[in-house]
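Every protein chain of the complex appears in place save one, which is left out.
All chains are identified by letter, namely A and B, in their written order; residue positions are counted from 1 within each chain.
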Amino acid sequence: MKSFRKELWFESAKRRQLFNITPEIEYCISESKISEGLVLVNAMHITASVFINDDESGLHYDLENWLEKLAPEHPHSQYKHNGFEDNADAHLKRTIMGREVVVAITKGRLDLGPWEQVFYGEFDGKRKKRVLVKIIGE
Amino acid sequence: MKSFRKELWFESAKRRQLFNITPEIEYCISESKISEGLVLVNAMHITASVFINDDESGLHYDLENWLEKLAPEHPHSQYKHNGFEDNADAHLKRTIMGREVVVAITKGRLDLGPWEQVFYGEFDGKRKKRVLVKIIGE
Partner (left out) sequence: MKSFRKELWFESAKRRQLFNITPEIEYCISESKISEGLVLVNAMHITASVFINDDESGLHYDLENWLEKLAPEHPHSQYKHNGFEDNADAHLKRTIMGREVVVAITKGRLDLGPWEQVFYGEFDGKRKKRVLVKIIGE
């Protein structure tokens, strides 16, 4: 069994932002020389997500809107977590979007469906944050 | 390390429908000859889910109702994604239900708790769609 580990770094310009990281994950797989296995991709921070969905701007607009309805940022005072912090909503938004994805690796490639793309979802940005890529296989 | 890959195909009669796919996953494990490892089961489409819950019709009714409250289908015009499409709600519903499950394989069987059953959740059906089963182990 072989394994591979890499951290990807992000610094978003906005508080909330989505990054399509599919090419970076593909590149990790080619670096790993693993052709059959699993890749785990997870946010290393608890106010960010890694998830799979469509790379379509209308949908991304809908996601932002919808997450604000289910877990609104304002008023900050509605959350107990927001004593010294103001990011309680980001913890909740990431809970809905998920921390991680596990994707199959087949013949040295990400084994994705036709529209599946891997995203880093930042919900409390404007600072450096990390994604972990861990691959095991052969 | 051994690996195994199979696609399962579904075509739901209704827009939204749940399928208990536990027997199909068990069958994949026996085909794989892998007795200790992990199985990844994921929707290959971004308007469908694979999740684990109870096979109880009352609960399935509650899930349908609840998802319609959190991410209503109508009016289609409330979503930017619904220009040429009408399935934005299905992207959101699948986000809540999750894309994938990872299940342990122990002694050649799915290592599930007493009521755990694996489901394919279709939220934009009436066409052929796929689930990926990837197994690694020994």
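Following the convention adopted for this analysis, a residue touches a chain if its C-beta (ideal position, glycine included) is under 8 Å from a C-beta of that chain, and two chains touch if they have at least 3 such contacts.
The model shown is predicted, which means the values in this text are computed figures rather than measured ones.
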{"item": "Hidden partner chain, residues of subunit B it touches", "value": "1, 36-38, 51-54, 56-59, 61-63, 66, 70, 96-98, 101-104, 106, 111-116, 136-138"}
{"item": "Contact footprint on subunit A, counting only the chain that is left out", "value": "1, 3, 5, 38, 40, 42-46, 70-71, 79-83, 88, 91-92, 95-96, 98-100, 102, 130, 132, 134, 136"}
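Operating definition for what follows: only the chains that are shown with their structure count from here on.
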{"item": "Between subunit B and subunit A, distance of the C-alpha-averaged centres to the nearest whole Å", "value": "20"}
